[in-house]
Structure formats: C-alpha cells, structure tokens
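A protein chain is absent from this complex, but the other protein chains hold their places.
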Amino acid sequence: MLRFTIRRLFQVIPTIIAVAMLIFIIFSVIPGSFASSLMSDGKTASDPEMIARLNEQFGLDKPVYERFGTYLVGLAKLDLGTSFRTREPVTKVINDRIWASLKLAIAAMVLAVVIGVPLGFIAALKPGSLLDSITMIGAVSGLSLPQFWLGLLLMYLFALILGWLPSFGYGGGDFKYLILPAITLGVTPLALLARTTRAGVLEIMNEDFIRTAQSKGMSNSRMIRWHLTRNVMVLVVTTIGLQFGSMMGQAVVIEKLFAWPGIGSLLVDSVSIRDIPVVQGTILVIVLWFLLINTFVDIIYAAIDPRIKQT
Amino acid sequence: MLKSLTLAAALLMGVSTASLAETPKSGGTLNFVAPYGSSFGTLDIHTSPSTQDEFPAKAIHRSLYQWNSTDSKPELELATEVTASPDNKVFTYKLRENAVFHNGKPFTADDVIYSYERIANPKNAFPGARYFSNLVGIEAFNKGEAEHIAGLKKIDDHTVEISYSDPAEPGFDLMNTNAAIYPTGAGEDPNFITHPIGLGPFEFVENIPGSKVVVKKFDKYYKEGQPYLDKINIVLLGDASARDVAFRNKEIDVSVLGPTQYVAYQADDALKDHILEVAEVYTRHVGFDTTKAPFDKKEVRQAFNHAINADLIIEKLVKNKAYRATGWLPISSAAYDKDAKPYSYDVALAKKMLADAGYPDGIDVAITATQNESWGLTIVEAIIPMLAEAGIRATAKPVEASVLAEVVPAGDFQAYMWSNLSGPSDYAVMKCFYSKTPRSSCAYQQMSDPAFDKLFEEAGAETDPAKKTDLLRQANDIVQEDAPSWFFNYNKAVMAYQPWLHGLQANATELAIQNYEELWIDDTAPDSRK
Partner (left out) sequence: MRGFNLNLWLGGFLTVLVIAGALFAPLIASFDPVFDANLMNSELPPDATFWFGTDAQGRDVFSRVLYGAQVSLTVGIVSQIINSVIGLSLGISAAYWGGWWDDLVNGLTNVMLAIPSLIFALAIMAILGPGLPSLLIALGLTNWSWTCRIARSSTLSLKAQNYVQAAQTLGYSDTRIMATQLLPNMVGPILVISTLGIGSAVLAEAALSFLGLGISPPFPSWGNMLTDARELIVIAPWAAVFPGLAIFVTVLGFNLLGDGLRDMLDPHMRTRSE
C-alpha cells in the first residue's frame, strides 16, 4: 500500500512540470502588460519612462528563454516569484486566499454528497417511477443552468426579497456568508452525484453476483447493505474526487459574482491586470490540487477494492 | 473660477442642505464600498496609480495637498502656508506642527523629503515619479550621481522648500494619494506593507485579502473633532448587479451606480432622495489616428461627429448619466467654454462632408474598444447603426482594458473608444494635443495644429491665472474644431448612499474617493452600524 501511494505521488511530478511549462509559454505571448493595465482606467496618462522602469524591475526586458530559466529554477526551490502588483511573494498572495477557496469547496461538496447521494439512491430503488423521472430531469436541469445566472437568482431571492442571507462577501468567515455561494457551486456536483449513484445502484442490481446472492437466500436487506454499498462507494468516491478536484477551477465565476476572496477571483483579477507571476502560481496550485485529490482517490479506491492495484 | 464654484455648490445642494441642518455626530461603523474590482492591489499606495487602492489609502494616509470639492481646486493639507517665488518655480511650505503618525512619531520635514525621494527613485519604478520629473537636480538623482534631490530642501523641522526647473503647479501632483507622506524609513520596513502607518484620520486594523480592509478612528488626528466615525469597513464588491442587491439590502452604505441602476434608483421612491451626482473630469470619446487615411482629413473627423445622435444615446442608453461633450475640457474645468455648441446631428451634412473629403462611397472603420458599458462596446454597438446611415461602416474590435492601454499609446489602431482624465489641471490636459507631445505619452490621436501649438505655448509661459485660463479656453475651442475625437460626453458620476449617512463630498476628480473624516452617521442607522 505504501509503495503504491509513493508511486502514485511521483507520477504527479511530470504532469505538474508540463503544466508549468505550458502556462509559462501561454502567458509569455499574451498581449497587454502589467504596466499597460495601470493606465487602463484612463486616469493615468501613459508614461513610457515608468513602463520601461517597471519592465526592467520585473525582468521583462530580458529574453524569454532567460526568464523561463529563472522561472524553472525558482519552481525547483518552490519559489513562485514576486507579484507585480503587490510586490509580495506569490506564495504569500495565494496563501492569503486559498483558505477561503477550500472552505467554499468543502461546503459545496458536503452539500452535494448529503443531498445528491441519497437522492440518487432513492431514485434507483424504483427505476422508471415518477419520483425517478423527476429526480433525473431535475439533475439534468441542475447541469444545464449558467452558474452566474443561478447565483444571481439565489441572491435576489434569499438576500433581497426574503432578507434571510447576506448577498455577498466573506464577512470575516461567518457561516451565513457561505450558504449562497456554496449552494451555487454545489448544484453541479449534486446533480452529477445523484446520477452516478443512481446509475451505479442500477448497474449493480443487474449484476450476476447479486442474483447469486439472492438465489443463495441471503436476506434482501443484508444484501443491499453489503454488496451495494461497497460497489456503489467506489463509483461515488470517484465522482466526488473528480468533482472536488476540479472545484477550484469551477469556482472562478461564483467567487467573482459573490466577491468571495478565494483564488478563483484572484486568478481572474490577475489575468485582467496581467500580474503574470500570480496567474502562473494560481493555476499551478489549482492543478496541483486536482492531481493530489485524484491521487488520493486512487489510493482510497485501491483500499476499497484491492484488485485495482494490479492494473 | 467663480463659475466652477457655483456649479460645484449647485451639485452639492443635495447633501449640504441635509447636513447643514444637523451637527455631525460621532461614533458608528461605516460599510464603504470599493467598487472597481474584486481585490486591492497593495497597501503601499506609492506603488499604485489605481483608484481601487486609494480606498484604504485615503483613510490611512495624507498628502501635502488635498482636493477641495467645494472650490474645485487643490488646497494645502499637511502645510499651513505656502509661498511661491514670482516665477512659480520655488515653493516654500510651512508644515503642520500638530500632525502625528499612527505610531506616535511627529510629522517633520524629513518625512516629506523621504517620501518624495522614495517615490521619485527610479529603482522603485513608482507611478508617482513623474510628479517630480521637473525638480531641480532630478537628473543627477536618477543617474545615481546624487544621493538626494537638490530641489527638495529642508529649511527646518517644519519648513520644506521645493524647487522646479520650469514654472509649476505642484498642487495638482502632490494632492494625489500615491504621493502620500510616509514616516521616514517606513518603505524599507517589511511590516509596513501588511500594516501601513500614515498621518490619515484612520488607523489600519486588518486586511482580509479579497474581502475587506478595516480601519479605526485615530485619536490623535490633526483636525479637531474629526474623524466622526469609529470604524470603517472598506469592502470589495466589483460586480454591479451584486452591489445593487447588497445596497438595497442595506449591507453597504454607498454604491457607485451605472446608467441602468441610475434610472432604477431615480424611479424608486425609497432611493431617489439619496443620490449624489457630480460632473467628473473624464471625457468619453472615440479617438482617431489623425496620421493615417481616412482620419488625416479634418472633414472626415467632423463628419463622424455629425453622424451620431449623441444626445439620444446619452438620454436613452447612458440614461442621462453624462453631460454632452462639446470639446475636450469638461464642464467642471475652469477653461470650459460654456458658449460652445456641440456638433449637430446632421446625417446629410456628414455624407456631404465625406464626399467632399473624397469618400463619396463612405469609409470603413474599426473601433477598438473594451467591454465597458459607458465608454466601450455598449456605446460602439449603439453608434454602429447611426454611422451606417451616413456611410461610415464601423466594426467593433473588442479588447481587454490592459490591451487597450497598450495598443493606443503604440498607435496600433484606426479609432478607439476610451474615457480619459480631462482635469483637474487644464494645462496638463491640453498638453495631450500639443504636436510635440509623443504619442506614447498621451497624444494618442497625434493632433497637429499650429494655431493650437501657439496658444498652448503662450499659456505655458503665462503666470496670470485668469489669462492662462483664457488661452486654454481658446485652445480647447481649436481642439473641438479640429475634431481629433468624436466628443461623446463628460461623465456624471453617481453615488447612492443610505439615508443615515452624511457629509459626503461631491469630488469631481473621483466621486467615490471621499475624505472619510468628514463622514458621519445619524441615529436612524441600523444596529449593525452602531
């Protein structure tokens, strides 16, 4: 088990290096610059002297290959560079924001699991019933809504019309500020989990070993408890892992709408003002998160079903 | 000057009548909104030219001058007296003796010199360096030959002398928040960036990155009785529709309004009495590259101006949240020509002018623009059908804001739409139309008109303020006639505020930037503000 874990962790490294190279290339050809973004509000007249000084300070006057070398050497030392805008280390800028993102992702995932899994289970017990059809159409509908539109509707309903919840912000970490963004972010994984659970349960119900168990006269409830849960669990855990892993990326729009201080809104802001070291660092963190969660899922997977290890 | 004074006073009416009736009350918490983005860039305001970063900085820091919204001019803030030499090159300041920094250190001449040398230092690459590019001895300082700038001289602990090589108007530069005075050595202290210290009315408490900055009342602030508020939460809320909900839900005390919300708020009985408006010093325009065909012909540029029904766009699309532009200088500027008439809406004339200029079949033009609703693609969308009637086939070329600010100074456009600062210093603004100003500075359209150049040069040499203003007014009339841009409008900045908030100022340079020490809230505020 330990060897398997270590081997899977090492497999992450080449991917992360490839990602780092790819995003460096992408953001070295992007038009616009941090210096030009400072003038974009039309308030400050363009100042060629300052632009030249800024570019010199950030090393942007050096050739691309030299900058790439510096970047790689920095990465090897876990140094993501210095933010153009705040002039602080990128690691600090990200550290200031990542906890809010984690909180949001966990809340959304908990919501999705607590509602989605039982819903899928119930729907599968009576396939083809009205309840099943409603649940499944509802799940597809959940996958079909534009996120910011849903967020905006929730905001109007719960904050403005009903006055139950604050409409935006972090509020220093109060739980009530978390609810609306978490619901908005949780809808997609909720719908997917309901579908996956239902599909998993249905599939397994049809499989031979259950029929065998039935023919052997095992009681119905014990059968469902044991065979079903273990096998559905593998499927559900995979979906949870994939969803949880990609949540940082999915939260971008929601964080921006609700002014949630996570790394998603940091990324969008940093792209628009061309704070390239922060952009690169944020994407690396999002990718690393995805890879680590998936590795972790693989390990759990192997623990639930030891046959996996061989393949 | 008198004209702009009455205008500012008229614009202030809405608030001042209400606030004069009662005397300011101390205490309470304010939830102020920073609407221009979803984060603050930095707490070291010297490094940033962005308005967004001014929201916390304006509470924490003070500069030598401050903008006076009532008189529409910069006035002394950290000094009690200034004497200028007759040639307007040497300025001697008597500094305030009662000002202290948040860490208890008294304010002295050394702090002024330290701060200005930090901003001017080329190694730092700070945006405010250009405020000092005209100081005596700046070349030697920039080259590293001199450790200090010769033009910044300490006379005694509370007297500073600033010398320029050319006649100067230091107030317009030194009032900027990014020319704030820091305590000596602060910039080198690694803790300063996370815990800034200044002379301002409020002390820094905490920064929750991406969410808010909290400041509290500074007891030793140099103005008697101020500030009134105990605490301010400066919250980030960039999305306009989310801001609308939060304001209606009374979670925030002020909100900057866009055109659509302006209409909605005016139509709402509960909101319409608490709206503050001001003519801001921004001119929205479509600038032309006058060095290339077809816009090298004045008739074509004028035809473009005649082809658009700007009044209709302002009324229907901008919802009257703008003042129709005549020439470049805005209404609130001293050199604004109130007798000037805007270009008439006359499609037939526009067609004729195009034909006379040698384009009987019309012209094709690509307008580079961002997604901004007030000075971007939304407006370009509206003028496309109008231009089509006159034979100008326009297309939109969408770019991001940072790209716009790169391609325009580089001359990589046929026409662009932007909103540019057109004040408060008329002379500095008019420099952008002087033929000797490089495009990479601010002469984006590359206007070249000998009559303008002559007037501009005369204005530069003129020391009498009234005569200078008069020369600039004539220069502005030439800009209008030469039409390097389609003059669209001057921004009307609009801020909605909750009924319990008082003391807001009609700041024409940027309405959302307030002197927080003058704000106070009354007893009708909800419990969360007490």
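Each chain gets a letter, A and B, in the order it is written, and its residues are counted from 1.
What we mean here is this: a residue touches a chain if its C-beta (ideal position, glycine included) is under 8 Å from a C-beta of that chain, and two chains touch if they have at least 3 such contacts.
Remember, predicted model here, so these are calculated numbers, not experimental data.
In the complete assembly, the contact with the undisplayed chain comes from B:V399, out of B:M175, B:A279 or B:V399. Taking the complete complex into account, B:A240 is the one of B:A240, B:I275 or B:A428 that touches the chain left out. The hidden chain makes contact, of the residues A:I94, A:M109 or A:L267, with A:L267. Taking the complete complex into account, A:Q147 is the one of A:T5, A:T70, A:T91 or A:Q147 that touches the chain left out. Residue-level contact of chain B with the missing chain is found at 240-241, 244, 258, 260-261, 263-264, 267, 312-313, 315-317, 371, 373, 377-378, 380-382, 384-385, 388, 396-400, 403.
Residues of chain A in contact with the chain left out of this view: 14-16, 18-19, 22-23, 26-27, 29-31, 127-128, 133, 136-137, 140-141, 143-149, 152, 156, 188, 192, 195-196, 199, 203, 235, 238-239, 242-243, 246, 248-250, 252-253, 256-257, 267-268, 271-272, 283, 286-287, 290-291.
Heads up, the rule we're going with is that only the chains that are shown with their structure count from here on.
With each centre defined as the average position of its C-alpha atoms, the distance from chain A to chain B rounds to 39 Å. Chain contact summary for the complex, chain A toward chain B: residues 31-34, 36-50, 53-54, 56-57, 85-88, 93, 96-97, 100, 152, 155-156, 159-160, 163, 166-170, 172, 255-262, 265-266, 268-269, 272-274. Contacts from chain B toward chain A in the complex involve residues 36-39, 41-42, 44, 47-51, 122-127, 129-130, 133, 193, 208-212, 235-239, 241-243, 245-246, 248-249, 251, 282, 370, 375, 399-409, 418-421, 432, 438, 440-442, 510.
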